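Note sheet for the following structure.
For this view, one protein chain was removed and the others were kept in their places.
When the chains are written out, they are named A and B in that same order, and each has its own residue count from 1.
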Amino acid sequence: MSLIITAFAQGIEKSGIKPAEVCVPSDIPFEPDVVKQLGIDYFHTIRGRAIVFGTGLKLANLALKVVPVVGDLMTLGGNHFVHASRRNMELLVICVNNFIYKKIGGKSIPSTSPVFSLYSTFEEPFNIPHLGNSCGAIYTARWTALHTDEIAISIAEALNKRGLSVIEILAPGPDYYTGINNINSDLVKFYHENSEIKNNEDPRNVGITPEENIVVGKFTDKERPTFIDVYNAQLSKVIGDKFTPYGPVQTSRSGAGLGTGQNESGGKNG
Amino acid sequence: METLKTKKMKEVHPMENVLRMDRIPHIWCPGCGIGLAVTAFAAALEKAKIDLNKVAIVSGIGCTGRVAGYVKLDSFHTTHGRAIAFATGIKVANPDIKVVVFSGDGDLISIGGNHFIHAARRNIDMLVICVNNFIYAMTGGQVAPTTPLAVYATTCPFGSVEPPINIPYLADSSGAVYVARWTTLHIRRLTNSFIEALNKKGFSVVEVISPCPQYYSRVNRLGDGLDMMKFYHDNTEIRHGEDTKNLDIGFQSKIIMGKFIDRERPSYTERFD
Partner (left out) sequence: MKANPKDVLTGVHYIDGDVASGYGILAAGCKFVAGYPITPSTETAETFARVAPKGNAMFIQMEDELASISAVIGASFAGVKSMTITSGPGYSLMMDAIGFGAMLESPFVLLNIQRGGPSTGAPTKTGQADMMQSRWGSHGDYEIIAISPDSPQELFDYTIKAFNLAEMYRCPVMIMSDECVGHMTEKVVIPPAEEIELEPRRLYDGPPSEYLPFKPDDDFIPKMAKAGAGYNLYISGHVHDERGYPVINEKFKSVYLRRLVDKIRRNKEKIIELKEEYTDDAEVIVVSYGISSRVAVRGIEKARKKGIKIGNLRLVTVWPFPDEKIINLAKTTKAFVVPEINHGQIAFEVERCCHGKANVVLVPHSGAGVHNPDDIYDAIVLAAKEKKKIEGIVEYKTKLEKLVFEGDYKLKE
């Protein structure tokens, strides 16, 4: 988790966005000192509802940059994720996925301590990039917690995108043995070593299965009108001159000279 | 030549053993397609020769949610959006029961969306019949997640601003093993899909496009039920095996129907063994 927060801080810096404008609704408890250092507004929301809390924040004040950081994205919050993607709500969803699989790429997971996982071992986990993409998310990516540079770059890119972006980060969760703030470093290294970067891969093929290595990378990056764009367009069409567009006028933010290093083609119409 | 017997024959409707005749006439509007979906379902149950004592039908809330009350099976009219969760409970507790969820687009995809994607992911053995009339009809015509863009509904009086969900694509990307779409005009094909899905192990979804003459069609000036059926006749195309990503339905656009997905995956209860 601390790796992710470091990457998050770097990402905000790279994106050129003021931390004061960033709001993070999350069901993961952040340490207060961390929040102070990041300079953001943090909301510890009820489980699974970070995305909809974020929707309320965003619609009430369009100038905010809302980044729901969710651990429990799919179990309680699955529906909210699907509908927010459909509406293309301007949110950056960071999903901290601590799924547990007994084997990956044919090799067993080193940790033998019992961990409370979101997915029991015989159920298949969700392919979050594919689900997000099929519902309309405009930017999907997945990294492991050790890919901190790539995470920072993804966050910086996604913060400047207009619409729903989702970045899935595979990170081992806290367990009874290592405590809530420590990370199981063997497990993190294991994920990192058994992952391969395949940028622009079709999200259908990036499901996590026990037989293959984990596929990470930036998968899709496209443009779609956001909820507010469609709302303003539709209402102006119907109401005409008497309609004042909702909220402050959105100026498009171009990326602040971001070199992604590993993917040259990261096209806007991916 | 045999003469006709003069003994009076008892008049029996062919669907009587599947319908709760004491609750007929039903509440659905003239021109509504839900009755047709129920007919196809009843015909499928007969043809598939399934033991009716082992079928449970679960509905949610809404116009389509009333189906459970008219069908003579173990019927459950549950709370809004929780039909699939309820059905999961039945299935896991007693895997011998064939569970059918018969509900509407708002009930299954809006409030019930989470249960839908999880049951698909887990591949719980059930047949989900989603009657899609693009609106929340029972409560008076509000916008639904399947309502096409710019369409009028009471809670979007200036036109819908949310892109609709493509149900087959959602089911496919969550892991459903059988996904098909038909309209209430194509009864025979619908019946055949139901039969196939009833015999399939795993999470199957059949989307049934239906007219809603009281709200969707009337408010958007599309005519009545019959006009909508004519529209389905002229504007549908069968494309089996089509990539589910191409199955969006816009306002009065072409509707692509067919059986899109038919694959195998071990079902949830099978994995216990």
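Keep in mind that, in the parts below, a residue touches a chain if its C-beta (ideal position, glycine included) is under 8 Å from a C-beta of that chain, and two chains touch if they have at least 3 such contacts.
Remember, it's a predicted structure, so these values are computed and weren't measured experimentally.
Only one of A:15, A:45 or A:140 touches the chain withheld from this view, namely A:45. The chain that is not drawn here is touched, among residues A:21, A:149, A:193 or A:229, by A:21. The chain not shown here is touched by just one of B:15, B:34, B:87 or B:143, and that residue is B:143. Seen from chain A, the chain kept out of the figure touches residues 20-23, 25, 29, 32, 35-36, 39-46, 49, 52-61, 63-65, 79-80, 82-83, 235, 239, 243-244, 246. Seen from chain B, the chain kept out of the figure touches residues 61, 77, 79-81, 110-111, 113, 136, 139-140, 142-143, 145, 154-158.
Convention: only the chains that are shown with their structure count from here on.
By the touch criterion stated above, chain B contacts chain A in their complex at residues 110-114, 117-118, 121-122, 145, 149-150, 158-166, 169-170, 172-175, 245, 268, 271. On the chain A side of its complex with chain B, the touching residues are 74-79, 82-83, 86-88, 122-127, 130-131, 133-136, 204, 227, 230-231, 234-235, 237-239.
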